[in-house]
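What follows is part of the complex, with its chains left where they were.
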Amino acid sequence: MATPPVPELLKTHLTKLAESDERLDGRGRFEGRDVIVETGVLARAEGSARVQMGDTIVLAGVKFQIMTPYPDRPTSGGFMTSAEVRPVCGVHWEAGPPSPEAIELGRVVDRGIRESGCIDMEDLCILPGEKAWQVILDVFALSDDGNLFDAFATAAMAALRTAIIPGERFDVGEDRPLPVSKTPMMCSYHRVGGRFVYDALRREEIGGGERIHITLGDDNHVHSLQKGLKGAFTAAEFDEIMEHARSRCAELRDLVNN
Amino acid sequence: MGGYSDVQMIDENGIRVDGRTAGEIRPVSINAGIIPVADGSAEVIWGTNHVIAAVYGPMEAHPRKIQKQDRAVLDVRYNMAPFSTTDRIRPGFNRRSREISKVTAEALESVVLTELYPRSKIRVEIEVITAEAGTRCAGITAASVALADAGIPMTDMVISVASGKINGVVVCDLNKEEDNYGEADLPMGVCANSGELVFLQMDGDLSPEEFQIAWDYNMEAIAPVHEMMIDALKRSNGGDE
């Protein structure tokens, strides 16, 4: 993504709004947009989901391949996440090799899931040292009106939780659900008009500062953190965000698990 | 083209594996305005195919070396999403998608009034979400609707359909299963009003007579799809366009 020229007017406007604790679309500082989760939306994927948060729409698809386990983990399967944010989803996203932003998106979503241990990698073993399932998670943005991070993370978990390992097609046993034991969820915060807000719109991202992404597990354990963009924040600011993330992640988890 | 003609894909009554007659296309549904942040957008669900198109612009063309002094350039990208096929597709352009992007751009340039926007660029993004034979045709059709949805002036709308041959019989609009055993593929892009062609490819084997039948099947499919396109645009614009 080419960095858009920061419109100073937008920045000023956002600062003004912040003074009366308002936001562009009338939400409160820590209020999220409505989240709609649909699963089973992709006919060719073994697990899939569509998530809509306002005008942000994303897809997630889970595919399986058979891999040779790594020599140092002969009984482990694999997991990889690919986020190619293509120019279809917004005028500010350009064609070409993955931008640093897209790379970061994929890596942060991947880490939250991987580090939570929600997928039992040992369960993906087919034949020790020879064959194991590789889970490939592709997240795909259709419409970017801000906060792709959370949309991707939510769609990813919804797709994984409904994925079926295609044993029959690969002639290695019966089809069975991918075992996903936990539901790590991500909440993202942007500095807008001086203070952090939750679930930023695209225009808040453009006129805002640094962002913080938090992935929490079922038991509020921290699995992944990422600070992005230029900016400095205090320990007190972080504590406030973390407290909100604990309650909001639980809400999102309910949405995905049901 | 596969060409394993010993698999029987058409029964004695001329009925195909999915119940269609020779000249019948798959069920089609079209919706416009499905990507909120785009200037125009559409989805075409054609059988199991699910293809999305988004249009951005006209906008300033940069870098400057791609600018045309007398018209807008159409920057078209056709892409298959990694999860669109049974075997996952690794991201990144390949020769096939480059060629399809090129012929699609050339088809659309033939109807868009690009001379109204000198030095500018119109981005057309075609994404295949689910693929089931005939994605390039569905892509051109979707892009045509998305351009109209974006309010880009055009002389005509392009509808694209392909006919083919299977078990030695010419049929319209091969589905995936048929395509695996198909003996020919003739995709065409036709202007709804003028009847002129702006897109044409073909591969396989068609005798002069078979070729004519395939050509005619395609031509017959244009009008009903055109109706659906107009209907989608009407719905997207509150029914009063």
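Note that the chains are named A and B in the order they appear, and that numbering of residues resets to 1 at the start of each chain.
Everything that follows uses one rule, which is that a residue touches a chain if its C-beta (ideal position, glycine included) is under 8 Å from a C-beta of that chain, and two chains touch if they have at least 3 such contacts.
What you are looking at is a predicted structure, and each value in this text was computed from that prediction instead of being measured.
Peer 1: If every kind of chain is shown just once, what is the true count of each in the whole complex?
Peer 2: The complex described by this file is made up as A x3, B x3.
By our rule, only the chains that are shown with their structure count from here on.
Peer 1: Averaging only over C-alpha atoms, locate the centres of subunit A and subunit B and give their separation in whole Å.
Peer 2: 32
Peer 1: Under the definition above, what is the set of subunit B residues touching subunit A in their complex?
Peer 2: For subunit B paired with subunit A, touching residues are 35-39, 48, 50, 52, 54, 56, 59, 77, 79, 81-86, 88, 91, 123, 125, 127, 129-132.
Peer 1: Quick one: in the complex, what on subunit A touches subunit B?
Peer 2: Within the complex, subunit A contacts subunit B at residues 42-45, 48, 55, 57, 59, 61-63, 65, 82, 84, 86-91, 95, 136, 138, 140, 142-145, 169, 202.
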